[in-house]
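Of the protein chains in this complex, all but one are displayed in their positions.
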Amino acid sequence: MTADGGPELIQLLTPEGERVHHPEYDVDLTPDELRGLYRDLVLVRRVDAEATALQRQGELGLWAQLLGQEAAQVGSGRALRPDDFAFPTYREHGVAWTRDVEPLQLLGLFRGVTNGGWDPHERNFALYTIVIGDQCLHAVGYAMGVQRDGGEGAVIAYFGDGATSQGDVNEAFVFAAVYNAPVVFFCQNNQWAISEPLERQTRIPLYKRAAGFGFPGVRVDGNDVLAVLAVTRAALAAAREGQGPTLVEAFTYRMGAHTTSDDPSRYRVAADLEAWKLKDPIERLKVYLARSGWADHDYFAGIEAEAETLAVALREDCRALPDPAPTSMFDHVYREQHALVDAERAEFSAYHASFAGGEH
Amino acid sequence: MTADGGPELIQLLTPEGERVHHPEYDVDLTPDELRGLYRDLVLVRRVDAEATALQRQGELGLWAQLLGQEAAQVGSGRALRPDDFAFPTYREHGVAWTRDVEPLQLLGLFRGVTNGGWDPHERNFALYTIVIGDQCLHAVGYAMGVQRDGGEGAVIAYFGDGATSQGDVNEAFVFAAVYNAPVVFFCQNNQWAISEPLERQTRIPLYKRAAGFGFPGVRVDGNDVLAVLAVTRAALAAAREGQGPTLVEAFTYRMGAHTTSDDPSRYRVAADLEAWKLKDPIERLKVYLARSGWADHDYFAGIEAEAETLAVALREDCRALPDPAPTSMFDHVYREQHALVDAERAEFSAYHASFAGGEH
Amino acid sequence: MAVTTMAKAINAGLRKALENDDKVLLMGEDIGKLGGVFRVTDGLQKDFGESRVIDSPLAESGIVGTAVGLAMRGFRPVVEIQFDGFVFPAFDQIVTQVAKHNARSAGRTPMPITIRIPYGGGIGAVEHHSESPEAYFAHTPGLRVMSPSNPLDAFVMVQQAIACDDPVVFFEPKRRYWDKAEVDLSIDLASMPTPFAARVVRPGSSVTVACYGPMVRTCLEAATAAAQDGVELEVIDLRTISPLDVDTVAASVRRTGRLVVVHEASVFLGVGAELAARITELCFYALEAPVLRVGGYHTPYPPSRLEEDYLPDLDRVLDAVDRAMAF
Partner (left out) sequence: MAVTTMAKAINAGLRKALENDDKVLLMGEDIGKLGGVFRVTDGLQKDFGESRVIDSPLAESGIVGTAVGLAMRGFRPVVEIQFDGFVFPAFDQIVTQVAKHNARSAGRTPMPITIRIPYGGGIGAVEHHSESPEAYFAHTPGLRVMSPSNPLDAFVMVQQAIACDDPVVFFEPKRRYWDKAEVDLSIDLASMPTPFAARVVRPGSSVTVACYGPMVRTCLEAATAAAQDGVELEVIDLRTISPLDVDTVAASVRRTGRLVVVHEASVFLGVGAELAARITELCFYALEAPVLRVGGYHTPYPPSRLEEDYLPDLDRVLDAVDRAMAF
């Protein structure tokens, strides 16, 4: 498989920051909107870097970095309308940003103070899903619900290249095709599933999987925020118009480790990373903005400063995140009365009270 | 989806018994071989009819008829070499026949005297698999084993149109493609999964699924034993030669009920059945043999007589099938000593001895 | 008041649920035109349409996984797993998502999903069609597990399961689908007892026998037989396995001093193990014999010609009763 994504790769902004055109896809953005995307990319990368640092400092148990995937996430996230609904994996911090989920809310799960962190309905952004592939079926089911209650929105399911091997993801393709569900399958092909290269999951480009199920698949340059925006917008529009599912393969690269517990030096060569650095999603937009005269040094400096402020606040807020009350683990196991859980909660409280009472 | 299989349908013998030619696929069979196939088809259909009758008479708890799928099964089964290995569903009685599995051995499972019935290694024919799709992964694993121990054979996995929706079947496609395993995925698309028409499983022809995983898929007239033989031979040869998996969609029709407990009148119209009767797999070969002067009335009568003898013997042998010894249920749970099973077997025997002893 | 089979009673319960709440959806394999392989959904697609009574692709994980998404969108999916042995492809979605989502979301995304599973043996079926996997689900926090034993309970409990805001795995004793009883279809749900309480279905003073689903009838028959020998069995229909109503059982055991637990599932780590452990803890001084268990053996479900040897029956229940009395 071609490392450069091959001729089928949809691109609107080259790695060199050159605006190119594509017969099928285009976006017409104002300088303001372009600066907005640039701001998103920079702030999201900064949040990611800060979270990584917080993990190193022991404030988080783990962090899954998005480094390198900012354009795939911001571009697709910004293509969403308010009433669209997104189903993320555990790495969609950039999409969360576009759904106005507070960066701090993303940290709770990784700090170990919650298994969730935000209200999915408030942001139309489901909780992170750690078990690979499960959320793709949830997205299709949600989309089937939209078909039934006359909703306007479309649904987008995020998953990785490794996830495409899971039965659930392929069943999601089957259900979406059969019911013509308004869902976009957004696969971030970052070339790796922890230590396994793409070749361990497929021998042909992933976007072609869709044809086998009877719906369109496209491969977009995942480091080109404009192309991702254009392609995802089109796919969402098609879903809303009753044309059913589309698979979008965002061809990108995991610049960092799989998570903060991972050590990529054991399984991949530095050269690849270097090659991909030249395709950095932020750099190319910066060059384009500068060349076009839509942003100058002061503007860029301003964004850097904003990012720094954001990071500082995040760091402090994270440190201030309180541990949950021990008895909270019993709180939402069931919504209705459950004798066993009630009894265990009571025992638990009595047992801990006994320490307070100095009995032990 | 076109009811006639569409232009992509590979055919060598028309429903009218006319021998036609195909640019890619052909078979060159002697009259003897052609008569052999005819005999297979007739005997297999007769065995199936007898088993259905035995169920009606209460000798079997259930029977899954193959009526209408004889050519798909005999054609693919006769394409196998001795050292090839086949993984069936619960309906592959015709394939079993080509692997020299005694018809009687097929009845045990449906009579409830065993959950298996034959030695998979003796016949290179795995046990029937009832849980939809599971066997496709077994086939791929077996093929991975062949790759590792330098075996010569290829592997064939049988499954239905409904099974293509199962995660396991799609995972089998992934593993087979990634490891380039010597396996043929043989899907008998008989248009129905119990009461659900093909449209509930896919919106495009099933053979196209393969392209999504990066290997070839072909659609063959499943009622044309010559075409099925030719196509399956080619796919098996490709597998043996290291070209990896192929998906063969045998386009056919379930002429009978799903099983003897099913009532198709609740969900499908008689007209379809009538239309498919005109494409009967046996009739077309009979016409071809007769027209070509390779078989006459006496020959056909001889086969009918042989079929009748086979059926009579099967009926008697079935009635004579003994129930297993009650304690046999403890025999093969584990191969090595297991305290709990030993204790339960002892209790069981003591308990039943107590009745013999008239204690109760 | 009409005499109906359990299968028809569940059908009527599903119909009421579909009528009373337009967020209720049915999904499964062959539940539409065919009405399910046991006809439990007979006529429902015709009356409520294909968008509410949905024939699904042949994929159990897909059925349950899409039900999770439908629940997130505000629906109340009732999914049918065609047979007990076919629930396992959906196991991940059930234990990882259905069971945990309410807790994970701190109550923001409830999972009011009902998973209907015809279960148990005794119908002479082929492999995978006679299993009793209830313990797997009862061991899973976040799920509720119910199993009715008679047509009236089936009619009421299936509606209660659907109305419950927690996910319920609803085990239907398939061998009892054809059992008949009077069922008042106009009954007011609110007037019915909670499904989470066990019920003493036959009072007795000698030995307590706890059971559920298909074994209730078997144990009642055993009680009738025992009565002839002057042994009075108190038969308790647990009705729900999670939560397990231990108090009702304990109250009985405090009087009888003896308990026998009966189910079709393998004894090892079956529901009887949990009941034995809890009752022994609650009634330690009242017990005159250890809690005895009657159930399936530690073997796969055998070929149907042997199922009568595998399944608990009247004699095996009485044998355990004798052993309990002999202590």
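Letters are used for the chains, namely A, B and C, taken in the order the chains are written, and counting of residues starts over at 1 for each.
To be clear about the criterion, a residue touches a chain if its C-beta (ideal position, glycine included) is under 8 Å from a C-beta of that chain, and two chains touch if they have at least 3 such contacts.
These numbers come from a predicted model, not from an experiment.
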| item | value |
| --- | --- |
| From B:G17, B:G36 or B:P120, residue that would touch the chain that is not displayed | B:P120 |
| Residue of A:L29, A:A53, A:L67 or A:I130 touching the missing chain in the full complex | A:I130 |
| Sole residue of B:V146, B:A163, B:L236 or B:L314 that reaches the chain not shown, by the stated touch rule | B:V146 |
| Missing-partner contacts on chain A, residue numbers | 61-62, 90, 108-115, 130-132, 162-163, 165-168, 193-196, 200-201, 261-262, 266-267, 323-324, 326, 328-330, 333, 338, 340-341, 344, 348, 351, 354-355, 360 |
| Interface residues of chain B (partner: the chain not displayed) | 114-116, 119-121, 126-127, 131, 134, 136-149, 151, 167-168, 171-172, 174-175, 178, 331-341 |
| Contact footprint on chain C, counting only the chain that is left out | 61, 85, 88-89, 91-92, 95-96, 99-100, 103-104, 127-128, 135-136, 138-139, 141-142, 242, 244, 266, 268-274, 276-277, 280-281, 284, 289-293, 297-300, 327 |
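Just so it is clear, only the chains that are shown with their structure count from here on.
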| item | value |
| --- | --- |
| Greatest separation from chain A - chain, by CA centre | B |
| Distance between chain centroids, defined by C-alpha means - chain A, chain B (Å) | 45 |
| Rounded Å distance between chain B and chain C, as computed from the means of their C-alpha atoms | 36 |
| Residues of chain A touching at least two other chains | 167-168, 171, 174, 178 |
| Overlap residues in chain C, where contacts from two or more other chains coincide | 56-57, 59, 61-62, 89 |
